[in-house]
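Read through the structure below, which is laid out as structure tokens, and then see the notes.
In this view, the complex is presented without one of its protein chains, the others remaining in place.
All chains are identified by letter, namely A, B and C, in their written order; residue positions are counted from 1 within each chain.
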């Protein structure tokens, strides 16, 4: 089958790979219909994710159709349309029982990392009963691809952890796909104000159409001052870090009001300085989180009821044959104005 | 009246000062029966608290008897025995309405800081209706002095913010009065394990008698390794910082398990390094807090019912005339094995 | 001054009454600009509220301007525009400190009940610092009158207590002003489905325009069956009782799904049958509540930011001189299609 394979730092190839097979009774094989590329895939390509070995098929997002199930699978049968979660979770270890699927003792983020992923015609999904979700045949599958990772990530790590409440003022630092997913789902809780910060004016324009009440271009590095001015020096109730660098974390700790929340969403490569000398008395709560995808059933409901429209995050379309080009477009987001790309396994309709 | 007065860095004196008077309808004048010294008072004496001016009467803890009330006071009458909260709170500003008394817009920690405090024969208490608590005449007043500050501080900033739960493993870094207050109140929630860390063996012996399940002397700086060993490399559910220095914060961030809590109690004078490169994916929650004293009514109930016995924190007794000596003993805690000192206004019984 | 006075069951009169005066340092006198009539006022008129004596000025809702303040008032000065809360709360008793203002030991619902109310030119507000809220001079005052009672009531007793969450299915039994206020504020949390039940088609039409996803006319008493059919026999996550009779409570206990919530908002005159033989194993949570108005600051923010538009609940306008007619129109809601009426103190502009 066709697949996008990691061949070491800055090397990737569209290759012909063997079709995955059931290995354990809890596995399922899914034929991919739609997949996408994540910022994390770009990190992998740079060689920044040491757990990913050469020869790995990338991708941890997608929707598809069940092709085969292991002997203990009870939730799914062949032909079911499914959403693939970026987190594989056994559901029965101590962490899974607490709802912390991200730290599943035998799962977690393994797809396109420790095992082969979704940027291929087929993928093997471990713990399929707990890691796949039914989707209606008639659903907008492209939009649902956003539920594999970025929407639960923005929602769980940013909105839930940040405890966004009606009437709150919220600032989101970073208007990339994850920041925008946070913006969309923050509105579930009706904050009075959502301030988006980015260096890219195009993304800020998009943010406005997605519901931001204020946008700030931080090219000059003065976003914190601007936010303090906007809030009469009070600061915001919730500051959400959706970039993953010290500078954006620093904005968050500068603008959070007494009693407020800093919710970290970004993937950080370096430590940051935490100003405990100022913050020790400020009654703040700072959270970190790898997405658990426990909110996926709820997000599915909001999408199917029309309250959340994730397809608006999609800017470009490719076929699986064009996956190399899709990577280029996604990597060159600033020029191409890329948010999320959809990669369609176009052979699919023929084969069914 | 007699009072302990701050005369600039490293200078204090027992002086004769004018008796305080009612200034606002919401004030009360309290005759002090028992007071104490806080670690913060030592910081003030070093000149580390710039808000405290020369000539200030120190002290923010104590119990006493109502001497006079302002015209709008409805909760108290002359002669009532009262506990003084270290936090003065109007009860009606936006922060007070959220229960965040520490950030009361016209109060907060002002006693012995912005206004004269309790290490004196009399003290003026602003917002007395909301900042004093009734205590029974027959109560152990010495124990109740511990409810002015250290017990709510340990409980709110450490135990409540750390979300200690039955069955949890908890580590408390620092076995001074605040750390021990945290230890006592952590047991309200029946954790399975409480590990105390300090450099002073005497304090660790006390910690054992107060309910610690394990104690670790960190003189060699290897507490984190020892805790990881004790927990089979899992770490603890709740790590409580009760010192206020980068090294003890660093222990906390090293030992906290995925999904766990770091609750900062200590007063920090410097920023710390936060290892977001490791922690971004660890689903941790880090909190800071200046005590709000909203738990004081509950703590009073547990003391009056005998579940909490705060008098065990008291190691030395002095009269108000001996307050200078009391400071020396408190400052020299390691040699004197001091935890909390009680200072009794011994003229009191004569005057009533 | 002019006032609407209760003269015993079914007797009311527009009378000339003495202007209220400051009685305690914590009082304020407010000149009413806008007030309204509540369903509870109709109950009083029927003689169903024994705490209301003859001669009482009715009304517990309104906005106005501070005319005079007691000596301990710190939050307000003469001329401030204010929202009057239907609950008067001292802010410092044990219940107020828990945020349960409805059970304030010296306040609670006393306006237009135990003391004279707001359907007059002036009103005395006890505990004014804690019972009034600043409103901007330029605000839509008519809409803000809805924040005195019905919006916090629907929100706190229905939405907060019912723990409405994104993606939930919610049923609200009763589409009167309180039910509609519940409908408006339930949307703060983005439920997937809100089913409104009433016997009055006009109110159901309104409910649709206010955001109901389904409406059910229960004239035939089969709402429960219809809701079970609509939900594929699963029932709803949250069932909100907004009428106050056994029949509507019974719908709630029939339609609530396992793990769901029944939130009672209605004022009940009789006991109900609770089917514990069916419900004991259903993991349900049933709540009751007299509004505490602790959400008023948050609701104000959502109104001022435009997220909540309470003026849409207003169907009729009267002057204070027409208050007798306003009562008739409000009482005859089914014929007149009345939701909320606004009563304007029209002399106001002249006097200022």
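The rule is short, and it goes like this: contacts are C-beta pairs under 8 Å (C-beta built on N, C-alpha and C of every residue); 3 or more make two chains touch, one makes a residue touch a chain.
Keep in mind the model is a prediction, meaning the values are calculated, not measured.
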{"item": "For the chain not depicted, the shown chains it touches", "value": "A, B, C"}
{"item": "Sole contact to the chain not displayed, among B:46, B:301 or B:317", "value": "B:301"}
{"item": "Residue, one of C:71, C:95 or C:217, that touches the chain absent here", "value": "C:95"}
{"item": "Selected residue (touches chain absent from view) among C:2, C:19, C:43 or C:103", "value": "C:103"}
{"item": "Those residues of subunit C which, in the complete complex, touch the missing chain", "value": "95, 98, 100, 102-103, 244, 249, 258-259, 264, 266-277, 279-290, 292"}
{"item": "Interface residues of subunit B (partner: the chain not displayed)", "value": "165-167, 187-190, 192-193, 213, 297-299, 301-302, 304-305, 307"}
{"item": "Residues in subunit A touching the chain absent from view", "value": "24-26, 70-72, 74-75, 90-94, 96-97, 99, 106, 129-130, 294, 297"}
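Going forward, only the chains that are shown with their structure count from here on.
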{"item": "Residue-number overlap at the subunit A/subunit C interface, same or different (half cut)", "value": "same"}
{"item": "Centre distance in Å when subunit B and subunit C are each reduced to the mean of their C-alpha atoms", "value": "42"}
{"item": "Rounded Å distance, subunit A centre to subunit C centre (Cα mean)", "value": "42"}
{"item": "Multi-partner residues of subunit A (each touching 2 or more other chains)", "value": "none"}
